[in-house]
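With one protein chain held back, the other chains of the complex are shown just where they sit.
Let's turn to chain A:
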């Protein structure tokens, strides 16, 4: 489809200039580049200017990959992807979508179904914001369990865009590692340590010396809670569980890598 800007006389009648695509319903779902808006627009040789001067270029997925579908289905968190019929209930109930309009579980699942990595990549900056509230899973008529599909999304991101993840998802990843090391390594969480390590990782050590942070820490030291973690220790015999879990995770990784041809 050929789209040209038709340069008739420029009326310039002092009418207020609208934002690009402003009057499109669900504008946030359409990328800037996909909106053509000209004062005088000619499409395929036909002058369509006037009321019809906005044109949304349809998204054509030519490079999708259905094997992707199988790959995600194999993960425990993404195993129900084949059930999704794209009704949009998950996005309509999502806690995070009203805060960040580009966070769209239905759309993420669609892109994953198609294996459209090119599109998915554009959302690395918001994809990690899911709060795991399971509203979507509660309301999904097909029991896709989109909340866990968002975990599958994180797996995809880590596997295919590891470079971008390192920069854009840096903190999320680092905090996850702290959690994982504690959970597997010690069998229990030391919440105080978790907090301080995370603050350090994000370069916010100064904040911990601030009045608010110090107040809470002082309270907990005073009443003994801050030290209660010390007497908790590890579960007895944890080392055998730890080893078994690590072996399992190692096997999981080897299978994943061989499938991805790494």
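Quick note on the criterion: contacts are C-beta pairs under 8 Å (C-beta built on N, C-alpha and C of every residue); 3 or more make two chains touch, one makes a residue touch a chain; residues count from 1.
FYI, contacts and distances are computed from a predicted model.
The chain absent from the displayed complex carries the UniProt protein name "Disulfide reductase", chosen from "Peptide/nickel transport system permease protein", "Disulfide reductase", "Xanthine dehydrogenase family protein molybdopterin-binding subunit" or "DNA modification/repair radical SAM protein". When the missing chain is restored to the complex, the residue among A:81, A:96 or A:120 that touches it is A:96.
Residue A:155 is the one among A:87, A:124 or A:155 that touches the chain missing from this view. In the full complex, chain A touches the hidden chain at residues 75-77, 95-96, 99-100, 128-129, 131-135, 137-138, 143, 145, 147-148, 151-152, 154-155, 171-172, 175-176, 179-180, 182-184, 187-192, 194-195, 198, 202, 212, 215-216, 219-220, 223, 225, 228-229, 232, 235-238, 240-241, 243-245, 247-249, 252.
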